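The structure under discussion is supplied below as structure tokens; questions concerning it will follow.
Here the complex is missing a single protein chain, while all its other protein chains stay put.
Labels for the chains are A, B, C, D and E, by order of writing; each one numbers its residues from 1.
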Amino acid sequence: MTVSDFRPVSESDEPPPFYRAVGGEVDVFRAAARRGSPILLKGPTGCGKTRFVEAMAYELGRELITVAGHEDMTSADLVGRFLLKGGETVWVDGPLTRAVREGAICYLDEIVEARQDTTVVIHPLADHRRELPIDRLGTTLAAAPGFQLVISYNPGYQSILKNLKESTRQRFVAISLDFPAPAVETEVVAREAGIDAATAESLVVLGNAIRNLDGSALNEVASTRMLILAGGLVAEGLPLRAAVQAAVVEVLSDDPEVVRGLGELVDAVLPRQ
Amino acid sequence: MTVSDFRPVSESDEPPPFYRAVGGEVDVFRAAARRGSPILLKGPTGCGKTRFVEAMAYELGRELITVAGHEDMTSADLVGRFLLKGGETVWVDGPLTRAVREGAICYLDEIVEARQDTTVVIHPLADHRRELPIDRLGTTLAAAPGFQLVISYNPGYQSILKNLKESTRQRFVAISLDFPAPAVETEVVAREAGIDAATAESLVVLGNAIRNLDGSALNEVASTRMLILAGGLVAEGLPLRAAVQAAVVEVLSDDPEVVRGLGELVDAVLPRQ
Amino acid sequence: MTVSDFRPVSESDEPPPFYRAVGGEVDVFRAAARRGSPILLKGPTGCGKTRFVEAMAYELGRELITVAGHEDMTSADLVGRFLLKGGETVWVDGPLTRAVREGAICYLDEIVEARQDTTVVIHPLADHRRELPIDRLGTTLAAAPGFQLVISYNPGYQSILKNLKESTRQRFVAISLDFPAPAVETEVVAREAGIDAATAESLVVLGNAIRNLDGSALNEVASTRMLILAGGLVAEGLPLRAAVQAAVVEVLSDDPEVVRGLGELVDAVLPRQ
Amino acid sequence: MTVSDFRPVSESDEPPPFYRAVGGEVDVFRAAARRGSPILLKGPTGCGKTRFVEAMAYELGRELITVAGHEDMTSADLVGRFLLKGGETVWVDGPLTRAVREGAICYLDEIVEARQDTTVVIHPLADHRRELPIDRLGTTLAAAPGFQLVISYNPGYQSILKNLKESTRQRFVAISLDFPAPAVETEVVAREAGIDAATAESLVVLGNAIRNLDGSALNEVASTRMLILAGGLVAEGLPLRAAVQAAVVEVLSDDPEVVRGLGELVDAVLPRQ
Amino acid sequence: MTVSDFRPVSESDEPPPFYRAVGGEVDVFRAAARRGSPILLKGPTGCGKTRFVEAMAYELGRELITVAGHEDMTSADLVGRFLLKGGETVWVDGPLTRAVREGAICYLDEIVEARQDTTVVIHPLADHRRELPIDRLGTTLAAAPGFQLVISYNPGYQSILKNLKESTRQRFVAISLDFPAPAVETEVVAREAGIDAATAESLVVLGNAIRNLDGSALNEVASTRMLILAGGLVAEGLPLRAAVQAAVVEVLSDDPEVVRGLGELVDAVLPRQ
Partner (left out) sequence: MTVSDFRPVSESDEPPPFYRAVGGEVDVFRAAARRGSPILLKGPTGCGKTRFVEAMAYELGRELITVAGHEDMTSADLVGRFLLKGGETVWVDGPLTRAVREGAICYLDEIVEARQDTTVVIHPLADHRRELPIDRLGTTLAAAPGFQLVISYNPGYQSILKNLKESTRQRFVAISLDFPAPAVETEVVAREAGIDAATAESLVVLGNAIRNLDGSALNEVASTRMLILAGGLVAEGLPLRAAVQAAVVEVLSDDPEVVRGLGELVDAVLPRQ
């Protein structure tokens, strides 16, 4: 389990997270946050789900606690456990418990990967009860005002074996995200990679050309994140073609045929240098 | 495992839980409770099983202890375990043991998800013996008067692998619940979401339209809980159409085709605003 | 693992367990008990296996220790284990060891569900050796006179994966039980549920009507235990039809078609009230 | 794991174990024992493998240590482990280690059921090295003179998944046992069950009639052990027909058709009483 | 998990690692290292991935920490764990944490073999956050300047079950390596094995002949590493033909037919001695 703290506004000198809305997602997030209803973010890898949550946390002035789900994660990883410290048994809050106590936004990324007890543990937090029972402490914690549950997953990955239980899913308000429109994505890539607008536009044109391929040979299409990585290599002096090969083509596939076909597409789409 | 305490009447200032009976379920619950026979609640997700138990606990004046089952739950999670506290080994009652001692209602939600030893541990509690053997303490606990076992499950989810053993199931009196009639559901949605009756009725009409679909593409139909969530977003100022999209359409499916089809149904059923 | 103690005759004021023999089972049990040969009880859920063992224990004047098998049960659950108590490591006898020491009847209910080491541990107890090796203590315990091993299982449940090993099974004398004849079952239901003979007879007629169905849609037929549960609801004031619906029909199936079919059968068989 | 000690001759007043040789098994056992070559006993359930080893141990004047294999048995169960006793960590020899130290016969019954590390641990004991490395103690134990390894298994049970590794098997001298000839088996049954020769002969005739059935519906044929059990019930006063039903017919099958067919065979073979 | 330290330049008298570039891999590595973007190395077994990383670490003057992935590796193996030392519980950094603290290159070899939580733990290190949350310490570590993540895998091995998650993969810049051109490979083999150029060239010619086989019967082609091993045996005095048999032919296959066919190819390709 990985946890990362996003310092709230007041304690940070960092600039606000850079995020460009792609639809009505901001309005739905605000309404659900006012209501305290939990939020389910759906969307492909690298489309900006994490950035969106960071931006909303900044706007709402709440701390953000992020947890990345994986198949070995258990409810104790979320709620906390007793640890032996210097001969004493000490209770250490997990990230979810910390968010419940402090009224923070708890963002459970790809929670569907985790073991089932981790999703069940959020049930009483995700309905009218808004409370977290901590079995090991024999106590039940009422969520502080401001506590907001956000979970995300990528519908393209879901298998029959790994899916949110319906009884979990129906407790959430769902927001579906996708890659931004070209103008927005160009702005994002230029800014994040530190490159000029023309190069960024070339990358976005290429990204959309790949997204429009009949994707049967690709597990995933080119994400905004990949375009930013390619732009970053250009910013470090690598030629555009070599940067795209390393950050896009070789990442999208290991199959020599597919790699060659993608290379030809790149040659056709990118401007001659 | 999650445990949440429902404070008994005498210790609480909260109003009684809001519940509207949909059939003879109250009479059967009362008779079984007088007899001390354990109760099995059957019904779809979000139809109000938890609310029903809360209301009956309130009427009977008994404490309610709720436990949500999951596939990693073991009998120790129900019965209790020894914990190390300050160098001492201390026994900590599990929620089932606490209910047995205190004569509370123990509500095991979706118990069929749990490991088999959790269902076997309730056998002597669920027949004429009414006792809980606690192996680790080398003792057997007679259930206090008022102890009532209630378990629930959703027949629509049951697989060949996860099912109550017949030898467990035959110890229970079964009550089958379903979504309430439109007038009742409208009242419930309006009250719980805090919206006017007309909007609530629109949501209930929509909910029944979805329930009447040939459901092959949907894992689950629109529950009362989802309609209340949608109503809540409206109460926070979101337009009805956007609220339904977030709380109903995007929750019911990830398939773009299904999402679009549901959207068209919503457009046809909801009143123009 | 669940353990429940049946107090022996001398220490109890309770009346003897109510049991009506349905065949030659009592003679075989007595002979095997005199010989010390272990006994295997076969029969459907709720036909009275537990009651039969309780009655025989009462007749023989021996303590009865019951253990319900489940798929997480290990040999340590039967034999015992070291527990940490107040800094000291203390050996705690399991129920089987206690029965061996005290010359009690040890009844292992549905032992076939348990892990294989639990069945192997009874091998030296189940042949001419009559001894229990306790590996962890480095000792071997000779069974006290009066020790009697009884195991049960339901042949209808056995899968290819869960079955007694032949080398276990061949150490036992087998007794096959079934539901009692109508007159006996009527007496049992009336007495256990506390209802009049006419109502009990109606329930038994219904039970046999269900048992005579071509059972392909039912996992299990109506057991004596279910009829007693239905009778108990009647004794608490519920109408007979509603009691049967809750304790028989809704318990036997979740399939709406089957539930409706059973309901029609009930309407045809039960007397008009 | 189960361990039982057979007291060596000098310490016991018990009569020598009753065993009747059925072939050349005694000569092969003696030669292998003189050589120190490990022995593999093959044969069906209940044909007398354990008795044979008991008799050979008696004849050779060596202690017999028996271990019954099961699927949860590990090498630590055989070799030993550290246990916490009164705050001290104490090494406790497993049964194999004890046999190696004391020069006893170690009989591993159905060892093929155990986990693979248990069979690998006997490799250096089963070839020219005759030594037991004890990893946890960082030592290697040379087998005392007289140490003899005997393992058994039932070829009829072996699946593709559970089989002795060839590299294990080829270290052993194999002895194949089967049920004894009628005259010998009659003597064994009469003596062990404590019944007259005529009744014993009836049981043996019945046993052979069942063994000659085309066995497709039976997992196992009637063993000598089963005939002794039936005889024992007769010795306790049960009629022969009822004793055979309990100890043979109901043990051999749960299938009503097979049980009825076996019953007809019994009626045809047993003498009228 | 295996960890090996490559001493940085300043602390070592060893000559720089011998590496010959085969394409643009050095430029991409330099750009990604300047940017801090994580690197994914793809290529067949024994083509020089480890050497390449050693050479780049030397050139960049950074410490190299190598970890070999395997299917039992967990995130604790990477991040660290509490160990009991002399009664005290002491935290011991894992290799990844050490690299994060010290600004080293962390090379995770065949990370795809490891359990999923090990790949999830690197997510926040592999995007704009560059931080390592350490759950057990309740802290988040910012990566020191110079920290560089490199992972490798062999696309030829990937199964449907073991693959990098797309959400992991898209965070990396990918570099694809292959066997070097003949002249370069001859130089490498001669130098590493300590043999003359002519013998090295014979080995390289043979290696390419095997690589050009229709490889259906071989799991893997002859790697540079194998040619060096063969050369080493020659340097120790073994005839070339025998060295190739031991280091190439018998290593590539166990199938007698394939071994014979490869032997004939060797006879045809190698010069007569």
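Note that contacts are C-beta pairs under 8 Å (C-beta built on N, C-alpha and C of every residue); 3 or more make two chains touch, one makes a residue touch a chain.
As the structure is a computational prediction, the values presented were derived from the model and not from experiment.
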Of the chains that are displayed, which are in contact with the missing one across the whole complex? D, E
Contact with the hidden chain, among E:Leu40, E:Met56 or E:Met73, goes to E:Met73
Applying the definition given at the start, please give the residues of chain D touching the unseen chain. 24, 27-28, 31-32, 34-35, 37, 40, 42, 74-75, 82, 87-89, 115-117, 119-121, 123-124, 127-129, 131, 133, 135-136, 138, 140, 155, 158, 165-167, 169-176
Touching the missing chain, which residues of chain E? 1-5, 45-46, 66, 68-73, 77, 83-87, 92, 95, 110, 113, 154, 157, 192, 219-220, 223, 225-226, 229, 232-233, 235-238, 242-243, 246-247, 250-251, 254, 259
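Convention: only the chains that are shown with their structure count from here on.
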Graph distance between chain A and chain D, where chains that touch are linked: 3
Copies chain B and chain C touch via same or different residues, half shared test: different
Nearest-to-centre chain - CA centroid comparison: B
Hey, what angle do you get rotating chain C onto chain D on C-alpha, to the nearest 5 degrees? 60
Chain A and chain C have mean C-alpha positions lying a whole-number Å distance apart equal to 53
Where chain B touches two or more other chains simultaneously, the residues are 87
Line, ring, star, complete or other: which describes how these chains touch one another? line
Touch relationships between chains, expressed as pairs: A-B, A-E, B-C, C-D
